[in-house]
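One chain of protein is taken out of this complex; the other chains stay put.
A and B label the chains in the order they appear, each numbered from 1.
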Amino acid sequence: MISLAGRDILHSWGKFALTGLGLGLLIGVTFTMAGVYRGMVDDAKVLLNNSGADLWVVQKDTLGPYAESSSIPDDVYRGIRGLSGVAQAANVTYLTMQVRKGNTDVRAMVVGFEPGQPGEPGYLVAGRRITRGHYEAVADVVTGFRVGDRIRIRRHDYTVVGLTRRMVSSGGDPMVFIPLKDAQEAQFLKDNDAIVNSRARTAENPALNRPGVPGLLDAINASQTSNHNVNAVLVRVAEGRSAEAVAQDIRRWKHLQAYTRGQMEDILIAKLIATASKQIGMFLVILMIVSAAIVAFIIYTMTLGKIREIAVLKLIGTHNITISSMILQQALGLGLIGFVVGKIAATLWGPLFPKYVLLLPEDAVRGFVIVMVVCVLASTLAIRAALKVDPATAIGG
Amino acid sequence: MKMPFSLPRQVWFVLTGIALVLAFGWVATQSGPFAPIKVTVTRVDRGNVAPALFGIGTVEARRAYLIGPTAAGRVGRVLVDVGDAVKAGQLLTEMDPVDLDKRVASAAAAATRGRSAVVTAQAQVTDARSRQALAASEAGRYVDLGKKNFVSQSVVDTKLQQQQSADAQLAAAESALASARQDVIRLDAEREAAQQQRSNIRLLAPVDGVVTSRDAEPGSTVIAGQAVLKLQEPGSLWVTVRLDQGRSAGLRAGLPADIVLRSRPGKVLTGKVMRVEPISDSVTEERIAQVAFDTLPPRVSSNEMADVTLHLPAASDVLILPNAALRHRGAEAGVWLRTDGKLRFVAVKTGAEGLDGKVQIIDGLKAGDEVVVYSEREFNDDSRIKVVDALSGDAR
Partner (left out) sequence: MDKGVGIRIEGLSKRYGKGDTAVDALKEVNMQVAPGEVVGLIGPSGSGKTTLLKCLGAVIEPTQGRMTLGGEAIYDNGWTISDLRVLRRDRIGFIFQAPYLIPFLDVTDNVALLPMLAGRPNGEARARAVDLLTALDVAHRAKAEISELSGGEQQRVSIARALANRPPVILADEPTAPLDSERALAVMRILDQMATQYQTAIIVVTHDDKIIPTFKRMYHIRDGHTYEEAGQGLSLQ
């Protein structure tokens, strides 16, 4: 027995291929949307992994430092370092802001870190690590910066000395790493006009500007322009110790909260990405429905175009099952072409997206199964039409 | 549909199918989680490391002088302005004397009066002396007469008593004179005190210098200790450099320094560390050093920012690696060593680090070891890696 479906496909291969291509692009978009979601989750995981930390110590009652803003004094880390089970503890600051290069600026998350401590990027793709205590930066390649570029963060110029990859915030903004003190200043100090205004305001306040106390005004201005806060302390737990146990110790301090990596993942993925994932989920459902509709329409049209042949086939003695399976095979064939084209397209155009698109093999397998199921369901419309054809219509007329 | 090719349709179909499958396979293995991680490697070499310390500095005056009154008062006149060069001893400002002139006059007058009182007392002493001399001689004569019984004893007693009284009066007059003299001393001292106070409100330049700030204008009231003018010695500017405590190993006096003023970014000035402050800043966790210019550049202002690089002695002919090769595994610092195509994490001990990123390896590796420098991602012992010449700077 020959394959009727195969012969029909071969015969009108152009139409089939074009339809498969169109369907494939649609499926490619679906894969890409799923990849965007996976990319967002991966961004969150990568953010946590790349920090090199086992614990995040933040302001009490906040979900910080990524999901919520958190501010703690910068000498808290000394006490944490002294706890048993803590191998390393270091301050970090995070601030999402515009970083300027020449005439363009880039939205980036500026990270203040201490060299050799958690918070520093674990690996580079070019250049070197920061050796000076100020005014050097390591940037993620997504910023578009190259080694040697001069960039401006707030009030100072920095030289990009190294590049890394996949260092992004949970929102997908690339990271720029600068020494902690510079970051504290950038987070806190405002532009010159604001500083001058603030000085003038302080000078007009008679309680602060007392002639009987020389040096008071200067001291107040100095304290107003210095920042002794950081956003979090990152902790590396010693080998063999439980992160949760150390976290419990830290929580017993007042005004501090500590999260383990598992808890941070929950926070980022459940809270930060929740809305986006719902949106993407809805979008995926819509795309699936549209794909199903397209397959159903195409197969139905192709079947209707063969109504006369189907009547003849039924009349001369072809089994209903043979005819149905021909239609089903065509639908599955279309789905297969669409899937392959879609997967290749998604892989090829994924890197061009501004956000990270992660295509996982299990998503491809799941996608394949769904495409096949959708094709089966979509073909039922055409199969019903084929079954309803009365073979008697071939006679007469 | 008619195909313009000679091969039968089925063959084309099969070829397309194979091409698609191959494309699919390429896609699956070259990207996504199955793909090998690209890395670059380098060999541990021998070389030199030129370590240096880097810090932000502020230009400050070694010595700054606050010129101000020692008592609250009103500023009388200010004779110099910001930027003026002054000589030691030059009158800079004068406070409002208020009643000080009158007080000096009054003290002078009191001293003069005291002198007059001394003259009066002197005269009284002379007078008392003369009376005492007379009383003494009379008393002597009457004693003689008494002895010869020419006069009664009571007369003699009276004369003796007169003599005693005149003695006493003399003593009194002499002590009054002494006291008037002491009074003169006191009044003189008071007069000098008033004059010193008067001259205290004349503020003189303690050294040759330049006026850096004029903080009170004539007529304004200032309290004791408040500065009217600030002065600094022009040649005494140096840079107060703050260095991260963690990155200040080897800091000591005498280190050569390169100073780049923010106002002159292209020009590198040379200097030397004069002093390392014995007290560091525990809040900012910085050590403080004073760096002097070899030649003071002209027109440098105080509080200007500078970037200072201190050069430590170079370590020559040591094992070096680019610092990008240093990684962490847990809390351990080390590198990923590649032997026989397999990766292994080795802990290393590092020594000096140059500002160019070369770091000295003291322990853990030997010359010629191959080490991973750049990588696309984190990896571990059993990751598949692919060695390339350079990683592109592109995003994915």
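Criterion: a contact is a pair of C-beta atoms (placed from the backbone, for glycine too) under 8 Å apart; a residue touches a chain by one contact, two chains touch by 3 or more.
Note that the structure is predicted; figures quoted are calculated from it, not measured.
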Contacts of the hidden chain among displayed chains: A
From the list A:49, A:198, A:318 or A:380, pick the residue that touches the absent chain. A:318
Of A:210, A:308, A:366 or A:384, the residue touching the omitted chain is A:308
From the list A:83, A:97, A:189 or A:394, which touches the chain that is not on show? A:394
Sort through A:12, A:226 or A:279 and give me the one touching the missing partner chain. A:12
Residue list for chain A contacting the dropped chain reads 1-2, 4, 7-8, 10-12, 308-309, 312-319, 322, 390-392, 394-397
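To be clear about the criterion, only the chains that are shown with their structure count from here on.
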Partner chain A, residues of chain B touching it in the complex: 1, 9-10, 13, 20-21, 23-24, 27-28, 31-34, 54-56, 221, 223, 225-227, 243-244, 246-247, 283-284, 307, 322-324, 326-328, 330-331, 333, 353-357, 373-378, 390-391, 393-396
Which residues of chain A touch chain B in their complex? 10-14, 49-50, 52, 75, 87-88, 114-116, 122-129, 131-135, 141-142, 146, 161-163, 165-166, 181, 211-212, 214, 228, 236, 238-239, 340-341, 343-344, 347-348, 350-351, 356, 358-361, 364
